[in-house]
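What you see is part of a larger complex, with each chain still in position.
Note that the chains take the letters A and B in the order they are written out, and that residue 1 is the start of every chain.
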Amino acid sequence: MADAGIEYVRMAEFSWRVLEPERGEFDFEWLDEIIGLIGEYGMEVVLCTPTAAPPRWLVAERPEILQRDRDGTVRSVGSRRHYCFNSEAYREESERVVRVLAERYADDPRVVGWQTDNEYGCHGTTRCYCDDCASAFRSWVRQEYDSVADLNDAWGTTFWSQQYDDFEQVDIPRPTPAQDHPSLALDFARFSSDSVVEYNRLQADILRGANDDWFVTHNFMNLFESVDAYDVGEDLDLISWDSYPTGHVQQAVDEASTDELRAGNPDLLSFNHDLYRSVLDRPFWVMEQQPGDVNWPPHSTQPAPGAMRLWAHHATAHGADAVVYFRWRRCLEGQEQYHAGLRKQDGSADRGYHDATQAAEELFDVDDVDAPVALLHDYENAWALGEQPHAPDFDYWQLLQAFYGGIRSHGVQVDIVHPDTSLESYDAVVAPTVHLATAQLADRLTAFVESGGELLLGPRTGHKDEYGKLASSVQPGPLTDLVGATVDQHESVPPQLEATVSRTDDTQTWYAFRTWAEWLEADGAQPILEYDGDAVEDGRTAAVRNRIGEGSVVYCGVWPEPDLAVDLVGSVLERAGVRRSAVLPGGVRVAHRGGYTWVMNFGSDPITVDLTGEASWRLGDETIDPFDLSIADGDVVDGLSVRILE
Amino acid sequence: MADAGIEYVRMAEFSWRVLEPERGEFDFEWLDEIIGLIGEYGMEVVLCTPTAAPPRWLVAERPEILQRDRDGTVRSVGSRRHYCFNSEAYREESERVVRVLAERYADDPRVVGWQTDNEYGCHGTTRCYCDDCASAFRSWVRQEYDSVADLNDAWGTTFWSQQYDDFEQVDIPRPTPAQDHPSLALDFARFSSDSVVEYNRLQADILRGANDDWFVTHNFMNLFESVDAYDVGEDLDLISWDSYPTGHVQQAVDEASTDELRAGNPDLLSFNHDLYRSVLDRPFWVMEQQPGDVNWPPHSTQPAPGAMRLWAHHATAHGADAVVYFRWRRCLEGQEQYHAGLRKQDGSADRGYHDATQAAEELFDVDDVDAPVALLHDYENAWALGEQPHAPDFDYWQLLQAFYGGIRSHGVQVDIVHPDTSLESYDAVVAPTVHLATAQLADRLTAFVESGGELLLGPRTGHKDEYGKLASSVQPGPLTDLVGATVDQHESVPPQLEATVSRTDDTQTWYAFRTWAEWLEADGAQPILEYDGDAVEDGRTAAVRNRIGEGSVVYCGVWPEPDLAVDLVGSVLERAGVRRSAVLPGGVRVAHRGGYTWVMNFGSDPITVDLTGEASWRLGDETIDPFDLSIADGDVVDGLSVRILE
């Protein structure tokens, strides 16, 4: 391993049964031996608490720890993640095992940190429908609302005679003839995420209590919705995530391109890098990097030659301080036999091994990413929109990525932050949707613009209050003054309609949009896009710009297709004075970090890079092979342009 | 409201919890106040019994009222319609609350009528699988059959050893390895519909007992199958239904046209108008008219400008005496926040308000519709064919609409009646299928034809007896003599086969059909269509005509595509001497009622109307804008033709 340039070994994430073969009888011999070997070769150990897979003897003793589906079916032992976050019994057992492990390795210098559990919420396990959860939800609701009258008022339960007479009637969502009450659904999503936060804190506190030099991390997942990473992050020292590029892209689009099947989609990957870097505003880790073909995507393609190396550099360019591969060697048994490792089943080097070794030689220490742009993201908007999408193809994460792609096409670094984050340090802010909006948030965004910030707002902004009820003034509710326009109507746009807008200036420029259209009524703001196609009557306003103080805000009432996103974002960056490249082709991405500039080619054709000035290349040069990259000294982003050599 | 031309206000359909916040403690203050206001402005009130949404305190006290899914899962409180029609507990509670309300307003002159409950059966709630239902079904079966031997005989239970040894073994359909017994399924469908009838009667009787000047109505739904509206109608004074044109069309077809996304499909709408008018053979109400964009269709498009006005006139032309909008103001909370009202969430006028106001000014009193043609419809055929469709795309309602569209293309009014209805007053009868057929029905249809009626029969006629068993003679069983032909074979037609027939005369006319093909053997009748394509061997007979007494019957063994339906129906109307227009384009419809003729344009191109004589236009003139209409004095249907101006 050390030969491969490996510095950290993460271990033991599902090892409860080998660590504790029977209650109270722990066996550390094997683990001590491995840690010893790792130490001898100068590597360091990240241990995992083993709670993601409670062993059979524990389930047999305390079956009440098991989760239940919404229809009441027990989720049994036989795979993983079969426990309920709100089970008192499981919290006791988790505390017990984490404490024993933490104490055992508290003074071991080779163990540098811990991962709590593994991939909270994977396989749809964030939300549980057991009686413990019902009871915990009642307690949670009592904390949130002073009285049941307040609850009725906040949620709006008069509709369909849904009022609660007392808190005891509050229940988790059960099978019902029609849809759930959206405010119940929203609070149940909050509660479920909070349950994970609380459970994670329980582990983190024990680990810190044992050795406060340890870092505590958790490995999050691709575009994962049901757990609020910002909230969990408050109890972590380091954020990490598990990156499987060829799998994620097959989940994201119906039919991945040939290049995407080989190397993934760079924006989908870096969206996660940027999000998880932003959670603590510090370098993150990739805790599981795809090492070759993997078992779970629909199609298990082989990554392109060099792809594993490209991913390691790409992560680094976006702020990763370590890239850990999952797994070392292909496993001979169980559910993940078809998941490659760096080594094959017979122990010989597999494709990823060579890539990983090369990347390890090339990587170097570098300062953290400093992004001039923030993209606003709030899990609560995802939950609210997920409950009432109002169009079959309205997916919160895809909307975010539509705007995100517009930013990345300009080679500009971006933080993905919660709306409550201070925006002072940013030149521009892009909010694909501020769906649940409060007056306080409106004030903060207004202050940002007044003091010179440039703000881009997307559709469905200001539509609902924090409880998931409609604002009583028309959309964008509390943001109306800031936007200088209101939404007369909204409609969802079926794919059979030609959905296009044109610019209101004399450039004769048309753009496609999709899924969502709002009819804006400017009131102080300047119309900048108008409908011009089948979806909405020609001439109605689709986007406006409003000057406020030193800055301005653009409100875009449609879901932009790429060209529109690129141009809208481009104007915002221009006005905000953000340095940027020429518009990049989709398979090529540029990122700068700590005084270096990465140019990365996720395509199967070579490219050539044109710079305005002379560049000094730390790695590679201006011609970049398929699935390869170059690194230039300095922030050479301005004026950088790329040609594809076909 | 009064300014908007509103005459009736329907209220309180889900208000149990505000009316009775705790058992026995009623609060009428708010309702009295509203009724007072309505009265002051000269409007009238239609109250609803609040039983569609039993409140939480009632569910907590008597949880046995809840429905169960087929697999036994309880349908919990948290949306609406969570009660079982056969729950004795719920019948008691319903009686209690309806009695209190009825007595409270028995002498209130502002209250003119009642709607029982709301949309019986919505969200798949007609059929319940609780123990109360199992027991009620056993009682129902004992009523229907003299002995268990009779039951075994009627259903035919020897197959797969399904005989019942005594009535106690009779059970509702439970999860089984293979399909249900079709005769059990048919009787369970009858029982479930009867349970609704019985439950509705319980409410209607109380309301009438309190004030027999009140009308009692219920609001039915679009093409709703599980509740027999004819049977429920026997306890009602007025039939109403809930019309959502842009939603219904998206449920009906895979990909709605642009025009349909904006204004719905006129034939789909008027099919409902005609059906619900025919239930009591008197004017109906639209109790919920779509007022703008709504929350539940796949895509929530905005109706075309003027569409809400067009729908009001269209309903009137088909026999509506009132069009009530749902809802007055957009609701800020709960499951239907995305459902428009006539007023926006902030109380200002929304799009529908203007349309509704204009329509209210234009509407006028007019006599009832008098239709020369009857289309036969029996819910029992829908249930039997739904259980054994025998082709993936065989949908009873679509078959009915295939023939219905043929009638409406000629601008002819049509009643949609149960086969037991007297046919004396009709010149022509179209029966898209008489699937379950008895000798009595055969006799009545024969008598109709013998005395000069023209009858058009569709496929799968005479296939089964009233218990859902095959007729022991070949199809069309008891109608064989009438038809003058038998069915040698039937087959379902996959879409990959070219399905065409041609006329047996020398006109060289081909027609497309779909889904179903019967090989007819004429025995006395005259072949009029023969197969000529891939689906069935060329030359076999697809349709016949048989003269009987003064009239004739056409039996069509295929499911006709539009051109065939139009031509088949056209010949029948011709022979029957029914006055009709030239064949109308799909987006244009003509209807006459009480001495006026409506010409309605559901398309986005203007049209011009050509009449044989001079017309006097009560509204509009011969040029009709998109989504607009004109009304002529008199029955100007003969020779009327329409051109689309593109």
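Observations, loosely collected:
Everything below uses one rule, namely that contacts are C-beta pairs under 8 Å (C-beta built on N, C-alpha and C of every residue); 3 or more make two chains touch, one makes a residue touch a chain.
Everything numeric in this text was worked out from a predicted model, so none of it was measured.
Within the whole complex of this structure, the shared sequence is present as 3 copies, and 2 of these are drawn in position.
Criterion: only the chains that are shown with their structure count from here on.
Rounded to a whole number, the gap between the C-alpha centres of chain A and chain B is 48 angstrom. Partner chain B is touched in their complex by these residues of chain A: 71-72, 155-165, 169, 171, 173-184, 388, 390-392, 464, 469-474, 489-494, 496-497, 519, 534, 536-537. By the touch rule above, chain B contacts chain A in their complex via residues 14-18, 21-22, 50, 53-57, 60, 67, 69, 73-82, 122-125, 255-256, 258, 261, 292-293, 295, 298-302, 305, 330-338, 344-346, 348, 351.
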